[in-house]
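Only one protein chain is missing from this complex, and each of the others stays in its spot.
Right after this comes chain A.
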Amino acid sequence: MGHFLLRHQTPMLLAVLLVLIAGATSLSSNEALQVTLTEMFIRVIVVVGLYVFIGNSGIISFGHIGFMCIGAYAAAWATAEPSFKQIMLSGLPAFLQEHQYPFLVATAGALLLAMAVAFVLGLAIMRLSGTAASIATFAFLIIVNSVYSNWDSLTAGVSSIIGIPTVVGSFTAYAFAALAILVAYLFQISRFGLMLRASRDDEVAARASAVKIMRVRLAAFVLSAGLVGIGGGLYAQFLGILTVDPFYLNLSFITIAMLVVGGMASLSGAVVGVVAVTAIVEILRLFERGVPIGGASLGLPQGSQEIGLGIVMALILIFRPNGLSRGREFAHFAGAPLPAPSTAAPVAPPASAPAARPEGIPITDERKAIV
């Protein structure tokens, strides 16, 4: 049992990391901070979902926020006020229009609809490789955006869907984030994860090893879309009001940036990336609002948040091209799956890691022995 826990400590350490951050923020009674925290947990779900596909297959997807949009609207259809739905969303089928479903049903709907769309889309896109596949996912994002902005009878077009019960708080979001981490981890250590990573390293050799590349890619694509769809479903039930706008380029790029900054070759990187980028953005926002120093208030001009984030990201990538995690997984306790004696030496944690990270967690790797 002890051995089992040591072997699989990575997802637990990541879950603990998020708890520690939640604990640290709860010390302040700042309500805005609680909102930020919930939003961060939802982004953990989305970015971990992205990682399941991008990290394991090596194919960048620009389209996953489309699945978030699909999940969010699915949840909204299930939970919004029937009176609102009957007037504004007249195109909805009766079972959605006339009823209001509980949180879990709505979230399951978000999961299933995103997965179903990903399956159909994946049948076409997973035949492509590399850049071609990435461009196709981008096209998908644009299609989703156009459809959801214009299908007035289902999505209320460019106006909002209101009356969604705001049942998602930081605790619920955390629970789902931990679940997403666990699912991603189980996929990564599964046969499918193994075969998919082989195809990432060398597609030709993977085919010679009897790997059915399209099938393993499709499995990862559908699973990752499901996680991102859940993220969307939670987001809708966190905001209470839904429009199409947030599910487009900005969010696509910020989530991909989170994955890249954290290190897209590891699950730890996906989680750390969300935490780090969120921390940077919050600090810059703080300065934009103005920080009182002595009697005066020091404030950065509007827009410096975006510029600052860009600069910090560029610096991280210059000094850590493989992201903060260097593409490795967290492993703190000795006896962890250390591949070889020579890899046992713990590597110091990244200096630029977010402040909330517990000190002294060395990073070693169970998959990628650096020799």
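The criterion applied here is as follows: a residue touches a chain if its C-beta (ideal position, glycine included) is under 8 Å from a C-beta of that chain, and two chains touch if they have at least 3 such contacts; residues count from 1.
Simple rule for what comes next: contacts and distances are computed from a predicted model.
S.K.: Hey, which one's the missing chain according to UniProt: "ABC transporter ATP-binding protein", "4-hydroxybenzoyl-CoA reductase subunit gamma", "Ferredoxin-like protein" or "Imidazole glycerol phosphate synthase subunit HisF"?
M.R.: In UniProt, the chain excluded from the picture bears the name "ABC transporter ATP-binding protein".
S.K.: Return the single residue from A:V211, A:V228 or A:V271 that touches the missing chain.
M.R.: Residue touching the chain left out of view: A:V211.
S.K.: Touch as defined at the start, partner being the missing chain; which of A:E98, A:D202 or A:E306 qualifies?
M.R.: A:D202
S.K.: Sort through A:L33, A:I135, A:L194 or A:L300 and give me the one touching the missing partner chain.
M.R.: For the chain that is not drawn, the touching residue is A:L194.
S.K.: Mind pulling the chain A residues that touch the left-out chain?
M.R.: Residues 189-191, 194-195, 197-198, 200-202, 204-213, 265, 339-340, 343, 367-371 of chain A touch the chain that is not shown.
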